[in-house]
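Inspection log for the structure reproduced underneath, given as structure tokens.
Missing here is one protein chain; the remaining ones are kept as they sit in the complex.
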């Protein structure tokens, strides 16, 4: 057991993989000499040298594409996107090039590339630096997408992602970077955990399916609640663990999805759809889809605070619904129109 | 009534809007002198002059961004993306810049921009030129997204999109361009139809929610079927017409979504989720989510033909499910693993 | 100089720069004082997210604003506080935005990286490197098509010249002969990386040749040089000759953003640049020309500091945005 910040756990995962495999390299803006805008890669250049930990110009298409080419030819590049929102200038290289390469080459080429990026709202970075943006990546066959919920998850997911033969996006909720956790770091020897959910808490009354920074919110909501719940930390949004979700919902008969993004194109839709198509008639109550309103992430603390789900809000929504009433969203109380 | 190809209907919509408003301009690669790779903009430059119908260099970020700036300052640019897949090199300008401008300027600036692009599979263009890619655009508050199902829809949607104050993406299934339809072109005077679904057929046994090129597939499946269905042509994927879907499903008690893309991040998830959360206990049977397998769009006719839903396949799936059995996907028969 | 109350209307605060060199001096002081106050507000825990100061680059702001008439629009970056003030946004509205208050120029929904002031011609600043360049081409396209006669200016850093949007924009502007001025603030660093580590040439103005575009290397510490060069580029643009690339050689005194101590800079570099401090330089020129004596300059400095402090106080006391502001000016998603 040790106490690790999420960013330290990621750093450890990168270092352990670089130690284990000389083909693992890291590149990104200011990740080397400066150790990264969020200090995730601190010390890696000193330890592994400037050839394996590289600073790049501000050329996301250029360096993401370079990573694709390097990955085709034996390297295992880990690319940092300082804010995942920046992928908007470079998406093509990942989804249109990298994701199709193994398919097009009939398996003769693979692209074992990891794109890791800080993501998510809650820190006052405003509407262009607060996206989770998993929907840009999901829906691309050939690409895998995960989101980190804590230090143990981060460590395991990054090591597995690096060992995966395919391009993998790992979203790192920025707000968790400095959060500490007591962890036993798992032993990771392959990518078999890619796609697997983890049950973060067990209970009987309902199943909360969530991911990323919302996992902590869900766990916090359990404390002092009059009900108990399975909390499923999806970890992987593509492929996602249908079996784990179905098994839990079969047992609890109630489903709540908790997302940190508005509903359109969110992963919650796919989870609710799978349950609806596969567990018809087995639910005791309407499923709930909980998340922020469909607006750009507002900057002001006064507004961003109202935007994201919190433990209290989640608890309130669940309690209203357990009483058989349809809950109203916290962000749209009387007088405030959505 | 007149007989129009879809591409002619779009051309007409553009011409009518350009006639009505001198601020409407068109730009894109080879849309002016050559009339567009798919001839959608044929004749517009001759008619409206080279200042209003402009060819661009191969610089999607440059010209999409230029359209954003022009739209901020009074123009109503219509940008053609020859294949919507190319937006992967320019997504930032649309989703991170244009979509946030009205919000950030507190309504003092709007971005009345239309991005229209040929989209979808079925024509042997291979995995980099066959995307629908609505999921790149949905999930961006401030952006509207629609997909055309025929000539009348195309005409109405494009005129409404041009009149909308916000950035709008209109996806044009390439396979429909040359398809002819008998149409009475509607009178369009505003953008009020944005977000509204159209009921393309009415029936009692189930509700088929679909969009784009799949609308025709659904209608074709009705012919000779032993059941009848409401076919809802969503037209708009963001915002989408929840009320129309709920009203129909309340009546028919059965829901089928028919998508032309694999499930992850598809709009079908959001539709199924809305029905699951809002019509709990009102469905007679499990909902069905029908669509192609999660693989890159294969080039070979032998494979692409197996990829997309067809009328026969849809009919078969529905019939099996009406008999109370869970249907298997046509694309994964015995011996072919998914 | 104007007080924040008088300046709410906008354009006058830009226009006055062309008319009065004392006003230019005061505006430079205002920019610096505001940036310094933001740094302390941060230390006091009042600023969320990120802020990027332009201390050391004030002459680029005032030079540009003094040269460009109020009808010329500007796109700028997250490092935009100084440009906003120069163009005419009031200090209170800039402070308010950075503090997320209702009196902010974006009502508090934008933040430090998203200043906007349609009245002064400041388009929403972008937090995405390079994003403002294509948009400026579009502003210029509007102007060209409507024969409005105004010019678009776009301000961006040295690091931004390595992103695709830079290349595409310069090419587009050149081939369409757009009335746009590309203003590169070469402050030698993109975040923590010195330009020589990211860019194989030293003078970014050279890149204009790829587009057969005229360019100039400009002393960005000298208000008069900046103003003159921008003026020449505006003249070219307005007379239909198309775009110009201006490279402003300048320097940011502080780190990239509020949390950066800038330890990556070679010893002595900052001090060398301070020798050519844009405010001291301009003050010296005013005093030499007899536009101002030292006492008056000192008095101006004291007055501006006080006014900026008052603006900060106004913002700190301002209301938070009302809850419904989160839902205004956006529609389209399905709830």
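Read from first to last, the chains carry the letters A, B and C; within each, the first residue is number 1.
In this text, a residue touches a chain if its C-beta (ideal position, glycine included) is under 8 Å from a C-beta of that chain, and two chains touch if they have at least 3 such contacts.
Just so you know, these numbers come straight off a predicted model, no measurement behind them.
**Q** Taking the entire complex into account, which one of A:61, A:128 or A:210 touches the absent chain?
**A** The one listed residue touching the chain not shown is A:61.
**Q** Looking beyond the chains shown, say which of A:8, A:29, A:92 or A:172 touches the absent one.
**A** Going through A:8, A:29, A:92 or A:172 one by one, A:92 is the residue touching the chain not shown.
**Q** Using the document's definition of touch, tell me which of B:103, B:240, B:267 or B:307 contacts the absent chain.
**A** Looking across B:103, B:240, B:267 or B:307, the contact with the absent chain belongs to B:307.
**Q** If I consider the whole complex, including the chain that's not displayed, which of A:11, A:45, A:118 or A:238 touches that chain?
**A** Touches the omitted chain: A:238.
**Q** Tell me which of A:166, A:181 or A:230 is the one touching the absent chain.
**A** Counting the whole complex, the residue in contact with the absent chain is A:166.
**Q** Considering the whole complex, not just the chains shown, which residues of subunit A touch the missing one?
**A** Interface with the chain not displayed, on the subunit A side: 25, 51-52, 56-57, 59-75, 77, 89, 92-93, 96-97, 100-109, 141-144, 166, 195, 238-240, 242, 270, 274.
**Q** For review purposes, identify every residue of subunit C that touches the missing chain, sorted by number.
**A** Its contact residues with the unshown chain are 162-168, 171, 174-175, 197-201, 206-207, 209-213.
**Q** In the full complex, which bits of subunit B touch the chain not displayed? Write them out.
**A** Residues 29-30, 33-34, 37, 55-62, 85-86, 88-89, 123-129, 262-264, 293-296, 298-303, 306-307, 331-333, 335-338 of subunit B touch the chain absent from view.
Methods note: only the chains that are shown with their structure count from here on.
**Q** Express in whole angstrom the distance between the two chain centres, defined as the mean CA positions of subunit A and subunit C.
**A** 36
**Q** What's the distance between the Cα centroids of subunit B and subunit C, rounded to whole Å?
**A** 41
**Q** Find every residue in subunit C that makes contact with two or more other chains and list them.
**A** If we look for residues of subunit C contacting two or more partner chains, we find 106, 109-110, 114, 126, 128, 164-165, 330, 332-334.
**Q** Please output the residue numbers of subunit B that touch at least 2 other chains, ranges allowed.
**A** Within subunit B, residues 61, 89, 92, 96, 100, 103-104, 141-142, 238, 270 contact more than one other chain.
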